[in-house]
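Structure, as structure tokens:
Selected chains from the complex are presented in situ; the others are not included.
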Amino acid sequence: MTLPYFGNKKVLDFEFDRIKQGEWLKKSGINTPQEYKNIKDAEFPVIIKSFGASGGKGYSLVNNKNDLDIKIKLFKNRKFVIQKYIIGVPLYIHYFYSPLTKKLEILSMDRRYETNVDALGRIPFNIEPSYVVVGNSPLVLRESMLPEAYEMGEKVVKKSQELIDEQGLIGPFCLETIITPDQKFYVIEISARIVAGTNLFIEGSPYADLLYNEPMSTGRRIAREIKNAIKENKLDQILD
Amino acid sequence: MTLPYFGNKKVLDFEFDRIKQGEWLKKSGINTPQEYKNIKDAEFPVIIKSFGASGGKGYSLVNNKNDLDIKIKLFKNRKFVIQKYIIGVPLYIHYFYSPLTKKLEILSMDRRYETNVDALGRIPFNIEPSYVVVGNSPLVLRESMLPEAYEMGEKVVKKSQELIDEQGLIGPFCLETIITPDQKFYVIEISARIVAGTNLFIEGSPYADLLYNEPMSTGRRIAREIKNAIKENKLDQILD
């Protein structure tokens, strides 16, 4: 593509490659679920994720050794990773990092709506869970946990500038977390781009409303950054 | 009533009668859950719904033959239907069809909040589920599934013009769907009128915000249609 691109394309390589992404998150100094290289080490429950799985397809939850032996065969021709399954509630945090102001913003939050796993709790008998994302619903985070949510975002931005290149991660990104009963975040994944959950907030979110006196979607925030860069003659800081 | 009525009253007959409604939905060419005329054919789980049940009262989930024999006795003096219980997540899509523009709009979406079925997942022991609707919460749909959501609405509008009368279904209606892990919609029911889930969107929704540059509730959308019909001298197209 010869068209200029908002953001840093090198970051996408780190996002796409599960090994590189895991390295990035771990080196950022944020909590991540343990990964098992050897299935003998697995402490149950675990989740098997095939590489290149998208939208939650290709995930499998396993609660004991016997079940693991059976399910792992279904993954045999694919690359996969085995992670400890963190028991807690999911939260997706939508950030925006501005290279112009050098400030990080939390623009909104959501939780994903997954089929059939978000239906298990409505059925009084056991079925095999699946994690296909079909929607998003809005949430706000307990106030006392906001500083940590903010710091996690800052840590991955900072590490990206050291690990990827000087420009690092810019613009919108999302940390996908699980929160455990001791109020600890586990970061499951990073999306280094605008995420579907922001569709909830076309006219702003409780967080964007605190930062801006006008309806601020993530799309508009990107447009604003480009406009500001043009004004300040700094397009090179935000385009790739 | 001698007062003019926004909408088409004949549609309400088709909505109210479960047999006619089922015929309308099936003939529209959209996915619906299988219904069992003979209980011997039932593939479990199934759900028994008494005719005239409203707000989710009078539904019963059944997971095996033995359970069915017991529960069906409770329905003996009422008319009822036995449907295959689709395992997936519920989504309610709020449409508006304008006879003036001949265009269908998606104004908002919700999921119902049902007691006690939305509590089962918060309890580590089994209880008998019930489906009484007590509220609604907001959602957005995965973008790649929006075209199908839109087409389903178009299909029931088109079929209503063939099956009911020339005017067919107009104004607000809602398709109540279940989405399965293969990202397939099953339409459980149609409400041919304004639904409670639109109460979430008094000042607009992410979908209405994309269509209108002002806060657009379903109520306001109806008022707008009436105003436009007056201006264009086409009240006969929207009143009954």
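Every chain is named by a letter (A and B) in the order it is written, and numbering of its residues begins at 1.
As a convention for this text, a contact is a pair of C-beta atoms (placed from the backbone, for glycine too) under 8 Å apart; a residue touches a chain by one contact, two chains touch by 3 or more.
Just so it is clear, the model here is predicted, and its values are computed rather than measured.
The complete homomeric complex described by this structure file contains 3 copies, of which 2 appear in the displayed model.
By our rule, only the chains that are shown with their structure count from here on.
Superposing subunit A on subunit B by their CA atoms means rotating through 120 degrees, a value rounded to the nearest 5.
Centre-to-centre, using mean CA coordinates, subunit A is 33 Å away from subunit B. If you check the complex, the residues on subunit B that touch subunit A are 45, 61, 63, 87-91, 109, 111, 114, 117-118, 120-122, 126-129, 137-143, 145, 179-183, 204, 206, 209-210. Here subunit A touches subunit B in the complex through residues 55, 113-116, 118-125, 127, 130, 132-138, 196, 199-203, going by the rule given at the top.
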